[in-house]
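Only a single protein chain was left out; the remaining protein chains are all shown in position.
Going in written order, the chains are labelled A and B, and every chain counts its residues from 1.
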Amino acid sequence: MNAIRLIAKGVLIEGVRRREIYAVVLVSVLLIGAVLTVDFFDIEGIEKFYREVALLVMSFATAATAVVLAARQLPREFENRTIYPMMARPVSRLQFLLGKLSGVLLATLFCLAIFMAVYVAGTLWLGHRIPWALFGQYVFLQLLMMTIVATMSFWLSMVLNLDAAISIAAVLYLSASVLSSLVTYIFPDLTTVGRYLLTAFVYLVPQLQIFDLSAKATHGTDWPPLSLATMAMLTAYAAVYSSGFVGLSLLAFRRRSL
Amino acid sequence: MNAAARESATPLRSVGLVGRGVLLETVRRRELYVILVFAALFLAGVLVARAVGIPNPETGTFVLNLGLTLALGAAHVLAILTAARQIPAELENRTIHPVLAKPLSRAEYLLGKWWACTATGASTFFVLAAIAWIAVPKLEDYSPPMLVQTFLAGVLSLALVAALSLLGSILIPHAMNVVLVALVVWFGHTFGGFVVARAAGGVFAGFARWLMAYVPNFNKLNLVARYTDGIGPLPPGEFLVMTLYVTICLAACFAASAFAFDRRRL
Partner (left out) sequence: MNGAYWRIPSLAAFLLLPLLAGRVRPNDYEASRRDSQTAIERRNRTAIAAILGGVRTSMADMMFVKTEVYMHNGVAYMPHLNMDALSQRGEVVADDHDGHDDHDEEAYDPEFPPTVIPTAGKDFRGIVGELERRVRPWDDPDRPHIHTSGIELLPWYRMMTISDPTNVRAYQIGAWWLKGPKPEEALGFLKEGIANNPRAFQLPYLAGQIAAKLAKGENGETDSARTAEAWEFFDAATALMMKERPEGYDRDHPENFPGWSEYKEEDARGAVRFAVYFERDHGSRDAAIEKAVRYSEFFGGDGVLDRLARRLENED
C-alpha cells in the first residue's frame, strides 16, 4: 500500500506542479466568463444557458486532462528510462500501475474540484439555484466516467503509441452519445450475426454516455435526482470496466520487456 | 563538415533537411498511426452513414460537409500537436544544440520545422477528405474548381496554424500553447464577433473592429461550406487576396518567432 501511495503522490505532485492543469482551468474559466459578458437583454430565467456552457466546457476539459495525464504516464517512463530504477525496487508491476492510476485520478479529481468550485461560485454569484442532490450525483458520475477513461487510456498507451492512444480515447469519449444512438438505430436492420456483433460491442466497449448527467443537471429544476439503486448500478458498471482495463494494462505491461 | 559541404548547405537545403528530420521522426515515432486511426474511423463513419441511408440530396450535402469539416479539423489538430511540441521536445532532449551548432540560422531551423508540420497536416487533410469525398454520394451540384480552392485554402490554413503553434511554443508553456491555438482556430472569429458586437455603437467600435482584425480568422480559410453550398470558385483576384492575407500573417509569425527564438537562452 505504501508503494502505491508513494507512486500516486509522485504523479499527483507532478500533475499539480506542472502548469498544464492550471492552464486548462484558466482558459476554460475565461471562456465561460467571456460568454457571460454578452448582453442577454437582462432577462431572468436563463440559467440553463450558463449551466450548459459551463458544464460542457468543464466536462470536456476534465476529460482532456484525464486522457492526456493517463496516456502519457507509462510511455514517458519508458522513454526517459525512469522505469528501470523503479522496477529495481521491491515494487510489483501491479502496484506500480495502481500507483500511477491513483495519482492520475487524484490529479483529475483536483482538476474537477477546481472546476466545480468555480461553477458553484459562478452560479451563486449569478443568483441561480443549485439542485444540490443532482449536482452531487453529476460530480460523482463524472469521476466514475473519468476512472473508466483513465484506465482505458492506460491500456491504450501500452498497446499503441502515445498520440494514437490519446486520439482513440478522445474519440470514444466524444462520440459516446453518437455511438449509442447509432447502435440502437441500426440493430433492427441487421442479420443475426450482425446483431450478435453489435451486442458484443455494447458490452465490450464501455458506454460512457450512461454517466453523462449533464443534460439533467442543465435542465435541473424539473428532473429528480437518480435513485440509490441506479447510482449503485452505475458504480458497479464503472468498477467492472475499470478493473478490466487495469487487468489488460497489467497483461500488456508484463509482456513488455524492460 | 568540410568546406565543400559547407558551401553546399544552402539555406534552402538546410530548411529541407530540418523538415525531413521532422518527417522521419514522425514516421519513427509511429505518429502516422494517428492518421490511420482517423482514416479508419472516417471510413467506418461514412459507410455507416450510407448504411443508415441518405434519403434526400440535402442530407447528402450535410454528410459531405460534415466529412470535409471533420477532415480539416483533424488535420488542424494534428498540425497543432506536431508543431507545438517540436521545439519543447528538442529542448527537453537537448537535441537542439547539435542541430544549431551546424551552419544553420535559427530562422532556417524554424522554417524547416514549419514546412514539415504543414506537410503533415496537409497529408492528413488530403487522405481524410478524399475518403469522405469518394464515399459520400453527391446528390447536388458542386463546383470542381471550388473543391480545388477548398483544398488550397485548407493548406494555407494549416500553414498558418503550424506557424502560430511554433511561435506559441517559444513563448508559452506547451499545454497553454495547444489550448490557445486551438481556441484561436475554432473560436477566434466568434471571439472577434463578441468584442465587435459589445463595442458596437460606442466610441471604441471602430477601434474594436480594427483590433480584432489582428486575430487570425481561420473561418475565412475554411471554404468547405462554400463548396457544399454549390457556390462557384472565388475569382482569382479574391483568392489572391486571401493568399496575401495568409502570407502576411505567416511572415509576421516568423518574424515574431525569430525575434523570440534569438532572445531565448538554449
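As a convention for this text, a residue touches a chain if its C-beta (ideal position, glycine included) is under 8 Å from a C-beta of that chain, and two chains touch if they have at least 3 such contacts.
A quick note: this is a predicted structure, and the numbers were derived from the prediction, not measured.
Of the listed positions A:Leu30, A:Ile46, A:Ala121 or A:Leu197, the one in contact with the omitted chain in the full complex is A:Ile46.
In the complete complex, the hidden chain is touched by one of B:Leu32, B:Ile54 or B:Val99, namely B:Ile54. Listed by residue number, the positions of subunit B touching the unshown chain are 11, 15, 49, 52-56, 58-59, 61-63, 65-66, 69, 105, 107-108, 111, 140, 153, 189-190, 193-194, 197, 200, 209-210, 213-214, 217, 219-220, 222-226, 228-231, 234, 238, 241-242, 244-245, 248-249, 251-252, 254-256, 258-259.
Interface with the hidden chain, as seen from subunit A, comprises residues 35, 38-43, 45-46, 48-49, 141, 177-178, 180-185, 187-188, 195, 198-199, 202-203, 207, 209-213, 215-216, 218-219, 222-223, 226-227, 230, 233-234, 237.
The criterion applied here is as follows: only the chains that are shown with their structure count from here on.
Touching subunit A in their complex are the following residues of subunit B: 29-31, 33-34, 37-38, 41, 48, 51-52, 81, 173-176, 179-180, 183, 187, 191, 194, 197-198.
By the touch criterion stated above, subunit A contacts subunit B in their complex at residues 18-20, 23-24, 27, 31, 34, 37-39, 160-161, 163-164, 167-168, 171, 182, 185-186, 189.
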